[in-house]
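The complex appears here minus one protein chain, its other protein chains still in place.
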Amino acid sequence: MYEYLDQDEDRQVHADGPPSAEATGRAVIRLLATRLLTTLVTLAGVAVIVFFVIRVVPGNPIAMMLPPGATDEDIARLSALYGLDKPMVTQFGIWVAGVLQGDFGTSITTRQPVLDLVLGRLPATLELAIMALVLAVILGGTAALIGTRFRGGRREGAIDVANGMALSVPDFLWGLVLILLFGVLWPIFHISGRVTPSLDLPFTTDFYLFESLLRLRFDLWADIVAHMFMPALALAIPLAAIIGQLLKQSLKETMNLDYVTLARTKGYGETRVILREALRNAALPTLTLVGVQFTFLIGGTVIIERLFSYEGLGNMAIDAVINRDLPLIQGIVLLFALIFTGVNLIVDLLYAVLNPRLRHA
Amino acid sequence: MNLNRRSLLKLSAATMAAGTIGLPTFAQAIDELVIAYNVNLPSWDPTVGPSAVNPTIQGIYQSVFDQYILQQPDLSPAPGLLTEWGWNEDRTQVWMTVREGVTWHDGSPFTAEDVAWSLARVANPETGSPIQFVWGTLANHRVEGNRVIADVAQFDPTIFKWMYFLTGYVLPKAYYEKVGPEGFEAAPIGTGPYMVEKFERNAFVRLKANANYWGGKPDFDTVTIKFVTDAAARVAEVESGNAHVTLEVPYEEYDRLTQNGPLAGLAQPISDIGMIFLNDIEVMTDPNVRKAAAHAIDKQAIIDRLLSGYGVKIDTLQTPQYAAFDASITVPYDEAKAIELLAASGYGPDNPVKFKIQTTRGFKPKDYEMVQAIVGLWRKVGIEAEIEVYEIAKHFELRGADQLAPAAFYNWGNSVGDPTTSTGFAMFGPSPHSVWDGEDLIGMIGPLWGETDEAKRIEGWKAVDKYIAENALVIPLLQYVQPILAAPGVTVISHASGALLPHLMKRA
Amino acid sequence: MTYLSIRDLSVRLKGGPSLLRRVSLDVEPGEVRGLVGESGAGKSMIGKAVLGILPPSVEITGGQILLDGTDLLTLPPKDRRRRIGASCALIPQDPLTALNPSHRIGPQITDRLVDILGWTRADAEARAKALLAEVQIPDPDRVLRAYPHELSGGMRQRILIASAFAAEPKLIVADEPTTALDVTVQKQILKLIAGMQARHGTALLFVTHDLGVVSKVCQYLSVLYAGMVVEDATVVDFFAAPRHAYSAALLAATPKYTDPAAGLNPVPDAVIDAVRAEVAAFDRGSA
Partner (left out) sequence: MLDAKGMDGRSLIRRRAGLRLWLSAGWLTLLCLAALFAPWIAPKDPLAQDLFLGRMPPFWMAGSEPGYWLGTDSLGRDVLSRIIHGARVALTVALVAGVITCLIGATLGLLAGFLRGWVDMVISRLIDIWMAFPPVLFSILLIAVLGPGLISIIIAIVVIDWTRFARVVRAEAMAQGAMDYVASARVAGRGRIGIMLREILPNVLPTICVLLTLEMGIAVIVEAILSFVNLSISTDDPTWGGMISEGRTAIHQAWWVLVFPLITLFLTVLSFSQLGEGLKDRFDPVLR
């Protein structure tokens, strides 16, 4: 898009004024429509793959259920009861028909509707992921700002090595170290679970963390945070390193731009220049990364939830896989896919809103 | 085992300030007991579905529901919801007298109707009850006053033993029919020592003591069972004082915490054994190889070195607590004999026999390490075993389809101590659970299923065990010991079935 | 009293060659002084040194920068930057990159007034509106709320000029303000800068490589080669008879509008060698 040749400024100013409202409207609708179509394609792809992969996996729920002394017709009877005796394609057809009407089937191990189970556990994982993201942005952001403020010096070197270290240790080992440090040596945080069982929770939704804030129950909120802090921190450390490194890189590039130099001549101090001028523009490219990392985060809580016995989706997912609870696995994977595409959409919209240039495109 | 706090300090990434950190103080008087449990509770119906046959969660079911017959800590039966029971002379009918004055948790009275309905329900194939093949041997259950009578369609000597084993629970007929399966899952009630106050899936269950429990009100009014699936996390829970009791912790940690901390330890053998299934394929058809493999394993050294001494060496599938246990049957550790046997079949350290051994990893304590140790011992005598790790789900499928590798490590779960549920199901060819299909064994075991004379039946099973040991048709290894840790202020009575029962816990 | 007095300013690349070799020059209030030289001669380095925006890879090794009598180099950083912020301003070279893309135009003019000079928001906005009118920008209200990408290069340069004059600075450094613009717009921008400078009586340090621009805008000029001031004169005297050989060659090399057929005659090598020798002598002298 070449800048107009400004032969005659006066005439030119009116011509390229910001595009009219309905033009932006049409652009947004087009974006949403294409995005919706791609989401459907992705979800369909995921549904097909997960359905057939877990049926190829050796070991089926019926074999798990056989007690000592069961006979072959027991096997046949139980398979029929759970509909596993029908050919795979028919099973898939039944499942998909059900999903379209919101019936994700019943879990074999818990004999509860999959949808209720999954939606019951989703808030816990979402809250954990959000808390981890917030911690990561705070940690990574501070590291990046300090690294930029003292760029070139020893302090930036130290931060780079710290980032390297945070990335080189898998998150479950951070979890292990945290348990030993703050769980056993200085028991200031809780080691497992999401809230102290003896507290009675006046919540209607499963979003304990947010609802306790909304209800201004800071005692409950503090207890929940004390439970979630270690798993969230274990998840946040590697993520903070990634965010920190990228934001610092982007900040350092922005600091060389002319408008930053101009701001310095206006008498602003270095720190204020970084925050007021550079941060916002440098944060934009990091935003898309944070969006992608957030989806990996949700997928990645499986191990941490297991380590901290945190009753989120990941914990349930591992049980489902170990017990070959096929309907439950399908439900969980499909929900992950939904969250993934949802978060991507939100990030793209956020990017457009935050970046003035795109807002009018 | 030299415990040192320094080793712990040295481990933590940040170098700690010098000096040891005081152990968290334990509240002497425990008002609310917290137990860190090792598995999640998938479902509340103890009679249907996969969880009904999962031995590790029977402890939770036994806190909320009563079984027809009470199984005492030493596995022996005692009057439960049934005060007396038995067959008629020609064993065509069974009768049971039902305990009086018992109420369900919602206050409604417990009657013989509940027992008849419960028995009929698990006998009905449509309900998906996995033990239908046992309960199906009774039919036409009817109530006469406070007695329940049922016709014996097919005689099963162990029918009453199943009444204190898997799916042997009595459910509330009226309540169940009123609220239906989903309602029951959401708010289960039983006649047991504790009532379910609050259940958070994969997180915890809070139990309230049942004041008018027929077996006497349990000591602790409120019990919280937290589901903590990771062993190291369970240790941290107990060590930091967040939980008072926990089980299935690594033996090294059990030693460390019991030797110099306030925690008390309990390590009793339970009805859970570790064994190596042998499949009659490939090299395993050669008796010399099987016997050599059995004699080459120094079971006691493995128990002492790997399990810190917590384990009981066994040479048959019966443990000392079982009815058909015969101490005289032994398979001693004899490396020279193993080498001699292998030489007889032309094998030796330079020309080792090769086969694959399958095992799970992390399913039971040190399962993978034990197989590695066994493979190490075998390597000395000239057996080259290649380890293949698989998931427990794949093990069940392979075993069901009789495609297990020549050797497969497995643990045979909680049994009522009757030979049928240990040697029987494990070694009887046609049963989908057995791996060995030798005709000779099927011939020996066949008649014992219906044997009515108890003494003759037990002797028959002892002969089978002797035959199995002599021909090494399976390699029993050890009887597991269940490590339980308890904070001061609570004493735990361990149950031989491995079930951790809150109502057996007393205030110290 | 001379407003800006630079005495023996020397600047070096950290662990590298000298970029400014004991530069001295004075700027009287209301005076326009040109800094001329080939690219890389260090002319914009002087402007940056005065405004305290030298790149981190460069260090000042000597000299003084006296602004209204105080040596900026001895002031602690906080006081120095507030002093510069209050009394000096920069007109940058490339308008396309000198405005923050994610802020509206208004705040980029009023921020200095409110934050550094403590004006009220209302006064600052009024001032901004007046300045936009002064730089002939139509519909100032809409432009104040617009984003930089919505405006043309010429428009943005006018805004930057307005922003520079906003705080009535005593000294403005104009760093080749028209190089990035098209020829047709350059004339208007130069006229604008000259006009505003005259009206506001601001001292102007005008960095350029174009002697034609100097002749139209400046009263005095300094010619630089390799960071050394080779000649310092009034514009009138310089165009009449440049004293230094390099200056003369530079003047000769500039194509004249009046005589397009004259063709180009680059600075002869002999002159280059001579001035290089001079620089080398200077280095030996001061080493």
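For clarity, chains are labelled A, B and C in written order, and residue numbers in each chain start from 1.
Criterion: a residue touches a chain if its C-beta (ideal position, glycine included) is under 8 Å from a C-beta of that chain, and two chains touch if they have at least 3 such contacts.
Owing to the predicted nature of the structure, the values given are computational and were not obtained by experimental measurement.
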Option touching the unshown chain, where B:V39, B:V152, B:L306 or B:A344 are the choices: B:L306
Option touching the unshown chain, where A:L100, A:V161 or A:L216 are the choices: A:V161
Candidate in contact with the missing chain, chosen from A:I62, A:A143 or A:V333: A:V333
Contact with the hidden chain (one of B:I387, B:I442 or B:A508): B:I387
Missing-chain contacts mapped onto chain B: 1-3, 7-8, 10-11, 231-232, 250, 252-253, 256, 298, 301-302, 305-306, 361-362, 366, 368-369, 372-373, 375-376, 386-391, 393-394
Hidden partner chain, residues of chain A it touches: 38, 41-43, 45-46, 49-50, 53-54, 56-59, 157, 160-161, 164-165, 167-170, 172-173, 176, 180, 252-253, 292, 295-296, 298-300, 302-303, 314, 317-318, 321, 329, 332-333, 336-337, 340-341, 344
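Convention: only the chains that are shown with their structure count from here on.
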Overall pattern in which the protein chains touch one another (line/ring/star/complete/other): line
Farthest-lying chain, centroid of Cα atoms versus that of chain B: C
Leading chain pair when contacts are tallied as C-beta pairs: A-B
Whole-Å separation of chain centres (CA-atom averages), chain A against chain C: 50
Separation of mean Cα positions, chain C and chain B [Å, integer]: 87
Junction residues of chain C - those touching two or more other chains: none
Overlap residues in chain B, where contacts from two or more other chains coincide: none
Chain A residues within the chain C interface of the complex: 3-7, 9-10, 12-13, 16-18, 151-152, 257-259, 261-269, 277, 280-281, 284, 354-357, 360
Of all residues in chain C, those that touch chain A in their complex: 51-53, 56, 78, 81-86, 88-90, 92-94, 96-102, 108, 111-112, 115-116, 138-139, 142, 146-147, 149-155, 160, 182, 184-185
Residues of chain A touching chain B in the complex: 58-61, 63-72, 74-75, 77-78, 81, 108-112, 117, 120-121, 176-177, 179-181, 183-187, 190-194, 197-198, 200, 306-309, 311, 315-316, 319, 322-324
